[in-house]
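Shown below is the structure under consideration.
Omission of a single protein chain aside, the complex is shown with its protein chains in their original locations.
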């Protein structure tokens, strides 16, 4: 491809998003990062020579403005990753309804908003890839986690619907379910009960995102679950 | 059982809810019906000697008030059916975000609100049954139906989470997935392309709800899909 | 229905099959029982005023002869339950291939043989119900249980294929997944770690089989999972 590809990561933070940004950059893409608070992105933006955009993905106008700004600055994204989620845990009787509502909004509804605007622009371009980050809750509703189950399984519904609708229009839509804990400074590998490689290496996760983006359109996957070798499932 | 059981149907209308109300009544229960607009329930209330309650199930305080009123009037429900949903259809690029938000709120979040208060009261009573009405979208996200897919699959997440959490506390939680069209005056049997019995008879659906409520707790089902004999799946 | 219904239970033994036989009898059906060894069926046959047939369900000619004999004696079955399975457990590296082959044959292939001949006769009659007994392994392949996973998940494939093919021809095909241990003299309720009702009461399981047989054809279920209230899943 003559023109440089553009990747947008929404819900960017220091964990998986940073690994994605680095790998996309290394693979030749320009990288845009969106988050409510862009301060925390300064070092990453510098490292990947990218651009940061402030955006509350749960607000329709914010999401439209995000894509407008990126288009003005560097062009329409070829690859969009939706990576944000919220969570509130506890027995169902003790959950604060407002916290539950917020969890559904950021985990599922905001994913729709980003997916919708991404789809609009990619349909004009005639191609593109939209990837969503799932969790164990995307495929199984756990006790004491009703809010996250609604959000992530609702997101699964979005991914399936978008894949069935948009793939025949040449837009690849997929979900990567992270079935385990991602390694981080707060959860270093040695701290897991599963032993070595018991948490998911975010750089390794990023390889599967890139693999999905690079898949030939005659062999598109729409749902991939990744888990550590020693993880129960 | 010495005491008369009490069934509450939320999202009551003229279709499946009416069949449920009649069967529950016939089986010996007292029936409470909740809907945003109780006017349409007048005939049914009279027929099943029940009570109607106005309630917007998407508003936490409304839902609490609903259960308070029922408790005052006739006692805490032993069986709660959540039967409401919303829907907006169309290509993802044409969906109005506000309509999508409303669909998720009524289809999924309001189900949580009702399930939460029902659980609180049933945990005190030490028993109960909470049933949710699902649709084809509960298990598969269809093209041009992203909003409903998010709402209904999110509801699936709620059901799974509540079942895993509450069943060991003696509260049966289940979802009945209606995989096809329900017969109604607007969709009489003869109008379906599937031939006789091509739409689901709401009286027949109700039998499975009652069967679930009557299941011995050593054999609880939490997910049942019902479809007409000639339905593709 | 003017004519008495006939139920056939293949793989009959003292557990679930006995409960099924008693309930079907109580519901007005004539009961035929098939097993490799009919000796063990004597008491049950007497109790339900039924008939026993010797049959190795893994041998095509045996299965055809079984249905011929029943047709001669009492008529074609309206309801057939396939209830047999085999099992060999252990690390995959230690499984005896011949035992694995036998497990697949009795758990899956013999189910096909019975289903095939049942379908032939029911298609002529223009109606019928064929039910298969599944296990946790029908939906999840567990470690150290590769043989049973192949057999039971293969049976799931059979059930799905038969349901899609035969239901539009008025034959109800369904699987009841028993997700837990069935109570028996060898596993009395008090012996389970789950507490009271921690094993599935076979009489209660039988209620769901009958419910499936009685379902109106506009509301057929093809897959039901039953588990004790306190079971993990």
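By letter and in written order, the chains are A, B and C; residue numbering begins at 1 in each of them.
Definition applied: a contact is a pair of C-beta atoms (placed from the backbone, for glycine too) under 8 Å apart; a residue touches a chain by one contact, two chains touch by 3 or more.
Keep in mind that this is a model prediction, so the values were computed, not measured.
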Exercise. Indicate each shown chain that the hidden chain touches within the full complex.
Key: A, C
Quiz item: With respect to the chain omitted from the figure, which of C:6, C:108 or C:204 is a touching residue?
Solution: C:108
Quiz item: Which residue numbers on chain A touch the omitted chain?
Solution: 164, 167-168, 170, 172, 183, 197-201, 204-205, 207-208, 211, 214-230, 232-233
Practice problem: Provide the residue numbers of chain C that touch the chain removed from this figure. | Solution: 60, 91-93, 95, 97-98, 100-101, 104-105, 108-109, 112-113, 115-116, 119-120, 123, 137, 140-147, 149-166
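What we mean here is this: only the chains that are shown with their structure count from here on.
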Practice problem: Between chain B and chain C, tell me the centre distance in angstrom, where each centre is the average of that chain's C-alpha atoms. | Solution: 31
Self-check item: Mean-CA-position distance for chain C and chain A (Å)
Solution: 45
Quiz item: Going by the touch rule set out above, which residues of chain A reach two or more other chains?
Solution: none
